[in-house]
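Here the complex is missing a single protein chain, while all its other protein chains stay put.
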Amino acid sequence: MAEETKFEPRIVAFLCNWCTYAGADLAGTGRNQYQANVRVIKLPCTGGIDPLFLIKAFERGADGILVSGCHPGDCHYNSGNYHARRRWNVFRPLLEFCGINPERIQFSWVSAAEGGKWVETINGVVDTVRALGPFEGYQKINAVGSDASGEAATSGDTG
Amino acid sequence: MSKKIGVFVCHCGTNISATVDVEKVAEETKKNNPRVAYTTTYKYMCSDPGQKLLRDKIKEEGLTGVVVAACSPKMHEHTFRNAAVKTGLNPYHVEISNIREQCSWVHPDIPTGTDKSIDLVRMMTEKTRKDKSLTAIKVPVTKRALVIGGGIAGIQAALDIADGGQEVVMVEREASIGGHMAQLSETFPTLDCSQCIMTPKMVEAAQHDNITMYTWSEIESITGYLGNFDVKIRKKARSVDLDLCTGCSSCWQVCPCKKIKSEFDMGIGNRTAIYIPFPQAIPSKPVIDRENCILFKDARKKNIKPNDSKVCRKCIDACPIAPVKAIDYNQEDEIVDVKIGAIIVATGFRELEDGLYGEYGGGKYEDVITGLQFERLASASGPTEGKIKRPSDGKEPEIVVFIQCVGSRDPAKGCSYCSKTCCMYTAKHTMLYKHKVHDGHAFVFYIDIRCAGKSYEEFSQRAIEEEGATYLRGRVSRVYKKGEKLIVLGADTLTGSVVEIEADMVVLASAMKAQDDAEQFAQKLSIQYDKDKFFSEMHPKLKPVESSSAGIFLAGTCQGPKDIPETVAQAGAAASKVLALLSSDELEREPVVARVDRQLPPVFSTCIGCFYCQKVCPYSAIESEDIKARDGSVIKTVARVNEGLCQGCGLCAATCRSKSVELEGFNDEQIYAEINALEFN
Amino acid sequence: MEKTLKKEKLNSLITGLKDKGYKTIAPKKDNNLITLCEIQEADEIHFDHVQTNNSIKEYFLPKTEKILSYTIEKTKVSIEEPEGFAVKSVVFGSRPCDAASLPIMDKVFNWDCTDKFWIERREAITIVTIACDKCDSYCFCTSVCLAPDAKQGSDVLLTKISDDEYLVETETEKGEGLIKELETVFSEPPSGTPDRQVATVEKKFEIDKVKPWLDENFVHKIWAEFSTKCIGCGACTFVCPTCHCFDIVDECTMSKGDRVKNWDGCQFKMFTLHTSGHNPRSTQDQRWRQRIMHKFKYYVEKFDNILCVGCGRCSRVCPADMNISEMLEIISTDEGQPEPVSKE
Partner (left out) sequence: MIEALRKKAEELLKNKTVDVVYGYGEGSVPERTRPVFITKPEDVNKLTWNKYCVYNLTTYLKKQESRKLGKPAIVVKGCDAKTITVLIKESQIKREDIYIIGVTCTGIGDPPATKCKACDVNTPLIYDELIGEKIGNKEFSFEERYAELDEYEKLSEQEKWDFWQKQFEKCIKCYACSSICPLCFCDRCIVDKNQPQWIDPSAHPRGNLSWNVTRAYHLAGRCINCEECQRVCPADIPLNLLNKKLAKETEKNFKYRSGYNVDDELAMATYKEDDNQDFIK
């Protein structure tokens, strides 16, 4: 892995179509600048985000993830965000228990009218993750899979 | 077979190309992306020649997938998908990479925005690679529209739809239709009498064969979807039987509770407990105000049925209908179920509460009134029969000060937006005042005069030049009482002087606000609203009357401040949308729906039938299906999606542990491909 | 060549191996497991056990192994083959049964396709076995023509002759070479007949009777009766030193990826699932039968070897207490007529 002079966190944002994606559009319309570290993946609803998406994003090298959708009560699909919230209520502590800093997975409610909040949120995530540094734990295990030696991943004592 | 993907990068004039090196995006994509067969850039992809370019290249290059790197998909996804259809390409092989709202407009640094654009394009080409051809879903349409709100917007929309030959159900929560327009005295810029132009429309709506009207009623719930809504209407207990009552007025004439502030008259006039809101009310049949009626108060106190109270029975005694009286104290709320194909929301606005501006004496001094209160004063059918009398002592005011932008354009206290109508109605108010009080003097404090409508500027100039209203550019800092006079302290920024006016009456041009319950109501309908709680249109320019939910349209001030002509125009537009919708027996819907895995025997489906999907589905769109052997025995019970009910949220897909449910358009492979294309490692 | 190794010399042996550039793999205690894994110090080595939980297999056929990596470019795909996977090592202290599995599997990995990953590792790794001085009820090496001090597959065989001394016997040139490299660590062989401390493993079944029975009883109710409790996990096949099925998958991002070889097992229902949805071994009894048939019939027919070394790991680890030697005992003592063959 090339040594970078300055660490720029790589952030993936999973956004719901109706609120946060539209909020991000509004930030664009308002020409509100924010840090460019984020790559957005749009889904109809936060309720449609499977935790596997998040794991895969880490496997593909994300240093931080943002999941963002409609405020409670505002879900375009009535209750999608409520179900999503339940999911994250258990998934987040699970990752934390496995030694993943919960700050690397952040959640927010950003409505279609909150372009400003989108800017604030994404800058917040970028700054937080920048302070945390690269996600070394995952970088290591991502690299092992493509390591020449299968044995590196084999015995119980390769630490 | 692998896809041939074409990438079209839009300059958007300079909107994108000023901060994103679009040529580089196209070049890099072409150079490095093995899936991409063709790339180009174009000044305006959404223009006719842009779309033609897209169509031509699809044909020439034999493209089977298209990514347009341009503005937000919310703007032109539809445009480009339609363009693709004309070449015979299934529209769902066209994806938008949002490099304007997400790159060029928010990242000023060219290399940064360019790199990000390249990434976003790559992610979208990967998704496109996994796009499947989808066919629009056909659903039957219930040929009946619901109009919520009986103001001018609702009435106009209902009439347009009804005249178009479709059934309309109209729901109004007040006792009469008419809304705010019925309250107005005269209307700008023609000064014709509001009642005179409004009442015939109200009557027409009430008598129209295609319109069923529910007044004193509210929406209890709305479920279902475009073409097939199930609506529950709560008919609030009116205490009067609308079928029996003839509106003879005997009851309200005998009612002893006469000092109840009239909502219709904005509190400057009184009404009785059994009342019609105004003489021209439709229906012209009363309602009992159960909060204030002494019979109901007594019944509540004694915890008895209202009809068992004997405190006052004047109205029922006066009712000439026999043998069954038209008044029924024990009447209860009733729920009516209706099937609806499309909905128009026309729930209107409310006026900013006058108490908010304490420094102007709002809510404190009787003679500081709002614009709508002035309308009632000026109205021939108002409490003063059109005579301008100040509320405190009934004197004719000699000097009236009008303050504009009360609440509007004041983010600190009120609303950041312009209420749009106040400049015009204030000008109108000065004229009405001057017409009625010939030697009176009208002063107007304003920030800017905004009169952008047809004949509006001329109207406002007339107020100044012909009617002699004194316009002062500046804000009022304070209004206080000195004896019988109201002292208005303000600034005239044109002369740079402080102005002090001894006024007899002050009229505040209060802002138009969203209804108090707009937020809850939007949630009930699953439609979006903006920061000010006005309902959001689907697109600010291209879909101004569509709400964010398919089949629900917006008309009038529930969407934002507007005047009558604009409201009527929007209502007509919404009605035409509804008519178009109801004109077909079947509707085509976006095929973004969930599907449960089905396979050949012996697997049949990877679904194991735990039905978590069914439990989380907000639309009850998941059914259970028995997969049967030839002898009829059940091999497996699995989930199935009713695509008519499915709205495509994907909740089921994310809940399914074995990923046996997928959402078309956002299926597993598509999302996986997008994540896989991150290439951070 | 015969030598002795005193326990006190173990330190010098391990240090010596390190100095000579060997990686040492030896049994080590890890919580509840005894694992064959890389060690640095002699102290880490665990002796007092019947069997390690993992088999020697994973040092020749790792549970997961990259066999090539590729990069997809605009006009071409470049492929890179892994190098350096065969590391000069010594497996110290594996059991004779584990060692015996290696020559058995050499046959399959040198068959129609020669597997360079296996072969190069076989060349690079020297096996120093310690004969078993104890056993448990799961052990059945003696029933499959092996013994607790069997020499097959070992380069060097150590046999305990006193509490602090092992008899060292070299079985191959490679083994001899290793001893010579570290000559100073070893002592001269004892005079007279040493007291070989070797466990007595009870013989559980007559192996000669197994294949004839299998030849006749592809269809038999015992398969289902015995395997109803089988939960269809792959634990038995993964801990088995002779199970060598693998699966090849590509793990890739958009533009680059690895082709990876992973252990696979015949007990998984997915193992034989066709794309069409048809599964020729759709029930667990068929899969259980496959395991027995492969080990005691097909492999014998093809390579003239039983594909089992009697280590007993599969039975120890089985979540449902399926016991392979019990099954073979039933088979070898079944006097009944084969059931009429019906179409399955």
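Going in written order, the chains are labelled A, B and C, and every chain counts its residues from 1.
Definition applied: contacts are C-beta pairs under 8 Å (C-beta built on N, C-alpha and C of every residue); 3 or more make two chains touch, one makes a residue touch a chain.
Bear in mind the structure is a predicted one, so any value in this text is a computation, not a measurement.
For the omitted chain, the shown partners it touches in the full complex are A, B, C.
Summary of contacts with the chain left out: across B:139, B:356, B:579 or B:608, the touching residue is B:608. Among A:62, A:95 or A:119, only A:95 touches the chain that is left out of the view.
Residues touching the missing chain, restricted to chain B, are 603, 606-612, 615-616, 637, 655, 657-660, 668-669, 672-673, 676 (touch as defined at the top). In the full complex, the hidden chain is touched by chain A at residues 51-52, 55-56, 59, 72-73, 79, 82-83, 85-102, 106-109, 121, 124, 137, 140-142, 144-145, 153, 156, 158-159. Where chain C meets the omitted chain, the residues involved are 30-33, 35, 53, 63-64, 137-138, 224, 227-235, 237-239, 247, 249, 251, 260, 262-263, 265, 268, 270, 283-285, 315, 317, 319-323, 326.
Methods note: only the chains that are shown with their structure count from here on.
Each chain gets a centre from its C-alpha atoms; the one nearest the centre of all protein C-alpha atoms is A. Among the other chains, the CA centroid farthest from that of chain B is the one of C. Rounded to a whole number, the gap between the C-alpha centres of chain B and chain C is 72 angstrom.
Note: centroid distance chain A to chain B, computed from Cα atoms, is 33 Å. The residues of chain C that reach two or more other chains are 253, listed in rising order.
In chain A, the residues that touch at least two other chains are 60. Taken in their complex, chain B has these residues touching chain C: 31-34, 122, 126, 599-603, 673, 676-679, 681. For chain C in complex with chain B, the residues that touch the partner chain are 72-75, 252-255, 276-279, 282.
On the chain A side of its complex with chain B, the touching residues are 10, 12, 18-19, 21-22, 24-25, 27-29, 31-34, 36, 39-45, 47-50, 53, 56-57, 60-62, 73-80, 83-84, 87, 111-114, 119, 139, 142.
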